[in-house]
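Every protein chain but one is kept in place in this view of the complex.
Per-chain residue numbering starts at 1, and chain names A and B are given in the order in which the chains are listed.
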Amino acid sequence: MERVRIVFSGSGGQGVITAAILLAEAAVLYEGLEATQSQSYGPEARGGATRSDVIITDRPIRFPKVIQPNILICLTQESYNKFCGIIRPGGMLLTDSRFVTTERKVDARQFELPMFRTVMDKIGKPIVFNIFMLGTLIGLTDLMRPESVMKVLEKRIPSHFLEMNRKALELGLELGQENK
Amino acid sequence: MTNNIRFVQGNEACVEGALYAGLDFFSGYPITPSTEVAEHLANRLPAKGGKFLQMEDEIASMCAIIGASLTGKKVMTATSGPGFSLKQEALGYAIMAEIPCVVVNVQRGGPSTGNPTHVSQADVMQARWGRHGDQSIVCLTASNNQDVFEMTVEAFNIAETYRTPVVLLLDETVGHMREKIVVPKAGEIPLVERLRTAVREGVDYHPYLPREDGRLPMSDFGDVHRYNVTGLFHDMWGFPTTNPGVVHGLLRHLNDKINNNANQMARYKEYYMDDAERVLISYGASARSALHVVENRRPRGERLGLLELQTLWPFPDVVVREKCRNAVSVCVVEMNMGQVMQAVKAAVDDPGKVFLANRIDGNLITPTDIRGILRLIQGRGV
Partner (left out) sequence: MAIKDYIRERFFPHLWCPGCGHGIVLNALLRAVERMGLKKNDIVMVSGIGCSSRISGYVDFHTLHTLHGRALAFATGVKLGHPELNILVPMGDGDALAIGGNHFIHAARRNIDLTAIVMNNRIYGMTGGQYSPLSGYGMLATTAPYQNIDHDFDVVALSTAAGASFVARSTTYHVQQLTDILEKAINHKGFSVVEVLSQCPTYFGRKNRLGSATDMMDQFKETTTPIGSKAKEKDPTLIERGVFVEKDIPEYCAEYDKVIERAMKKGA
């Protein structure tokens, strides 16, 4: 497969890093692929522009950081402003239409989707925004089988939250597939 | 099959390796970027009957593992930067008293508080020379999480074999990065257990008298042999002495037992080295970037190779000299101001062909950084 380089960005507390870990872990445990996940650490646990890098491929990964992502996801205006310039030409940009106003065209397919609004309309809990976003990403890209992410969720998430997460993933997937 | 595949941070791979090696006792103190080692062990170690202790400071956690090791336990502590500085005195004690233990240092930027959340490899010389007095130390490192696991096991094995502390020098990039590890089945990697004396009760036991093979059998505190352990120069019973012959002999022994076994302890990996004209030497996270460059340039016909060092001390100078013999140039890739480069220069036949590709700003050195230096070396401009 083509090496996929993803940068997830947003603000601390949005679950951006968790989403990155879940995706990379699903690739390794249930897709038989290689993946790395790394993140920039700052002193602040909440707020600020958070970034996490994921590489997924079927070959060994050496340099683990992403310099030019094929896929850039921005969940806040600040992270969009900071990172939109690094996208690989011909890549893909996914932003949330509630939080990000895109200003200029980049040489990439741009998806501005109402992820947060849909989560709030249909589930009403902002906590699953990140899982919805993962669903949308997979819906748009066919990066991996959604079941693989679901299996990781089953492993990591307390059972009484599982149903809500499953729903978020499925709704996200639908949104992604509709806009593909 | 999937059961022993894990997706973990390097720090957690270290924990898995330590548990595999039979870790019984860990004491530490929270410090970035090594804290996850303590957190995971706080969770995992008591569940297998071991003990995790958060001590009042870095010094105490180093001292406590030495105490626990003397009761026959496999012990470890983990720290970063300033914490490693604080542990040096007690680390010197463990060298002098020949106490098996593993000290993990997940390197961050320094000096002083420096750059706690960013990568650096600037503690290589501190690991070697951080303590007062002449002595030798074993220091291992790793560039990916599977190797972190294996080098952690190796650290315990060497500590037990040579009755010595072993420093495991990781870095922030490897410590925090998540990737796949496969935890081997029990028995797949051989483990070295504590060598205990066969001397019976009532017969004179010499805790500091090496056997013919150089190993020093131990006796646990609480067992039938009562002896003395001290940081002073001591005789073969462990009692303080200033006798010049004994002092000389002990100092030689402490250095020789490490340096004379440098070849046995030399762990390294080589990539495309058979016909390499230009050799990169690297270790830890930097080696990932170096390997990226090698794998990228090879298809374009560049005869580039990588020697990845996993044992940093005792420095594998024989390996380095042999592998670099036919190289036109040798470029050491590291994130400091040339600490391993100095050792490479001392090892090779022609130090003039040794160059440095480094980065010291807290960011992982990139393949582009390395390529730029390689072009300079070849006189092709940046």
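To be clear about the criterion, a contact is a pair of C-beta atoms (placed from the backbone, for glycine too) under 8 Å apart; a residue touches a chain by one contact, two chains touch by 3 or more.
All of these numbers come straight from a predicted model, not from anything done at the bench.
**Student:** Which of the visible chains would the unseen chain be in contact with across the whole complex?
**Tutor:** Its contacts among the visible chains are B.
**Student:** Looking at B:4, B:113, B:230 or B:378, which residue reaches the missing chain?
**Tutor:** With B:4, B:113, B:230 or B:378 as choices, the missing chain is touched by B:230.
**Student:** Considering the entire assembly, which residues of chain B contact the chain that has been omitted?
**Tutor:** Interface with the chain not displayed, on the chain B side: 24-25, 27, 43, 46-49, 51, 53, 55-57, 59-61, 63-73, 75, 89-90, 93, 220-224, 226-232, 239-240.
Everything that follows uses one rule, which is that only the chains that are shown with their structure count from here on.
**Student:** Give every residue of chain B touching chain A within the complex, in rising order.
**Tutor:** 2, 5, 7, 32-33, 117-118, 173, 176-180, 285, 288-289, 291-292, 295, 364, 366-368
**Student:** Which residues of chain A touch chain B once you look at their complex with the stated criterion?
**Tutor:** The touching residues are 21, 24-25, 28-30, 34-43, 61-65, 67.
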